[in-house]
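Complex shown without one protein chain; remaining protein chains in place.
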Amino acid sequence: MNSVANHLSKLISRKYLYLLPAVLLLGTFAVYPVFQALWMSFTDMELLREEFNWVGIENFKRLFNDPRFYTSLKATLWFVGGSVLLQYLMGMAGALILHNLRIKSVKYFRAAIILPFAFSELVVGILWLRILDSEFGIANAMIQLFGGSAQAWLYDWAMPAAILVNVWWGTTFSLLLFEAALKSIPEEWYESGRVDGGGRWYLFRHITLPSLKYVTFLDLVYITLFTINTFGILFVLTFGGPSHQTEVLGLFMWKQAFRDYSMGYGSTISVVLFAINIVLAVSYLKLFGRGVLVEERY
Amino acid sequence: MERKLEPKHFAALIAFTVLALSPIIWLFLVSLRPVEWLYKFPPPLWVKPTAEHYVLAIKDLNILKSIGNSLIIAAATLGVNFFVAIPAAYVLGKIRLRYTGAIMLGILATQMIPGMAALVPLFEIARYLGLIDTRMGVSLILAARTTPLTIWILKGFFEKIPQDIIESAQVDGLRSVQIIYRIILPLAWPGIIAAGLFVFMMSWIEFLVPLTLLFEPSKMPFTVALYQVVGDPLSGTNYGALFAASVLGSLPVITLFLMFQRYFVQGLTAGAVKG
Partner (left out) sequence: MKKFTNTGMIVSWLILAGTCLLFFECGADGEKTTTIKVINQSRWASNIEKAVDQWNASNPERRVKLDQLVIGYPQLKNKLMTAAGAGQPPDLSLIDYVWLAAFAQAGHLAPLDEIDREWFINDYKKDFFPVFQQGEVLDGHLWGVRTQTDMALLWYRKDWLSQENISPPETWQDLVRIGKHFQKAQVREQFGNSQFPLAMPLGTKARETLVYQLLPLFWSNNGGIFRNGELILDSQQNVETLKFLSGLVNDHKIVSPEAISFEWNRALQLFATGKAAMAFGGSYEKRMIQEVSGWNDSEFSERVGYALIPAGPDGQPSTTAGGMCYVVYEGSPHKELAFEILKLAVSPENMKEFLLETYQHPPRKSIAETLDEQKYPFLAQTTKYLHKARTRPSSPEYSDLSDLIQEMIENVITGEIEPASAVRLASEEILSLMDQSE
């Protein structure tokens, strides 16, 4: 029996075995749907109907000829760009503050700050819908209290409002990620930096930031993907309005296809989204260098 | 380590807290006020509180049971996550594999397809595997969604652990599993906490997958149970009940977070090197 085990262990290098659970899980539940979607994108499948036809690239043609697709691309650019930038900045700032504050009560502050993410998109959307309500909302009430004039937030300022709510909700992710990463930078590095005569900004630029390279990449990529793929808040807050101004790709896709489970066309849009996401990820990769994928020897 | 509590840092902290917390405080306040106060403008800050929405949530919406379901689903998702991600991150982070880069990228790529598109194929896979109307099925799907992030986070933290510690452990005769358990995990605590929290929160607020996969009402997590009071054409959205239920639903997250915060401390890499 020992020789069989020896044989096997030589054949399947044990290190790859460690990857097996991941391969099984992701292969079944994450990879397979991608291929399914790819296949369905060339059909006109509808969930309710059994029969379907192969339509080749008709769906793609329809998508690229739709002016609303391009409006949604623009809206997505604004929404994702704004959200990612703000979430990165706020997350980093918050992480630095929380990490450097060596007081006992920091854990309560931290718990309070990460709270927004504990609520689902539906609740967040509805909450802010009420807060920003032009007639009954507390935002306008407070503004008027301080002498300003009430605004129709979701009508005149739809995109900024949407970004604000999204950032309020999602910053938790970046903040926790950065704080965790900050906590694994050894103290001695800072000490030797200070010994070398560096001030706070110097320390930040030359010790903190480089150590956070991996996590920054991860954070940016993840928020980008996450924001592009989810639209729960926008759904409730603006539903793409007014006049498609905030109709990001995810919402566009839902309205055009998934509202009625038109699997064919919906998969087409998903495939295009997938391609966009890959392009974005690769761009980030180019920006940060291959070191984020594989640890560089230093 | 002279870390003084500078006033401007404290001010920034307060600002952050206020920004994050005030909408939630509003949520909490609204959950305590009778319905007719929702439409007065300007909205009063203080109204004599009522517990009616909480009573409704607990009695009619069966919110406590559904929170229990959410806990079960989130725990199982966490379990699967760590079971799958820890070995994978260990191998990808510590052992020279030829295709590490490609594998990491591939793992990331599974996150690039929007959730909606995958919903129907996933339903069919679940049906094939007999997982329809099971909370385990929901957990597996959610785990597949969150594991890539966990792998990426853990790999980053594992990578930072100096190789000499591991080598000295190997010299001491420890096998891989023990190395992971006794050395790597403790040193990567902040990363584990962060990843665990993300997984928990993401499965906590997940709504579409349980709605689609589950049919048995007693299995529904609370995100689905909440929907009973939203958007009904006859009675409108019962904001009070919705917010009350949400407050109740956020309590487990807060409690868990406060419980695990003491592990969210400076990594022990410093001490370990010398040890």
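All chains are identified by letter, namely A and B, in their written order; residue positions are counted from 1 within each chain.
We adopt the following convention: a contact is a pair of C-beta atoms (placed from the backbone, for glycine too) under 8 Å apart; a residue touches a chain by one contact, two chains touch by 3 or more.
If you're wondering where the values come from, they're calculated on a predicted model, not measured in any experiment.
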* To do: Can you work out which residue in A:K61, A:K74, A:R102 or A:R259 touches the chain that's missing from view?
  => A:R259
* Touching the absent chain when the full complex is considered, from B:A57, B:A117, B:L185 or B:M201 -> B:L185
* Positions on chain A where the hidden chain makes contact -> 46-50, 129, 134-136, 152, 154-155, 158, 238-243, 255, 259-261
* Asked: Which parts of chain B are in contact with the chain that was left out?
  -> 35-36, 38-39, 41, 60, 72, 75-80, 82-83, 119-120, 123-124, 127, 132, 134-136, 139, 181-182, 185-186, 189, 211-212, 215-217, 220, 224, 227-237, 263
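Everything below uses one rule, namely that only the chains that are shown with their structure count from here on.
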* **List of chain A residues in touch with chain B within their complex** => 14-16, 18-19, 21-22, 25-26, 28-34, 36-37, 47, 93-94, 97-98, 100-103, 107, 109-123, 126-128, 130-131, 135-138, 141, 144-145, 168, 171-173, 176-177, 179-181, 183-184, 186-188, 214-215, 218, 221-222, 225, 228-230, 232, 250, 253-254, 258, 261, 263, 266-267, 270, 273-274, 277-278, 281, 285, 290, 293-295
* Asked: What residues on chain B touch chain A, complex-wise?
  -> 1, 3, 5, 9-10, 12-13, 16-17, 19-21, 23-24, 26-27, 30, 38-43, 80, 83-85, 87-88, 90-93, 95, 97, 100-101, 103-105, 107-118, 120-122, 125, 140-141, 143-145, 147-149, 151-153, 156-157, 159-160, 176, 188, 190-191, 193-194, 197-198, 201, 204-207, 223, 226-227, 230, 237, 239, 242-243, 246, 249-250, 253-254, 257-258, 261-262, 264-267, 269-270
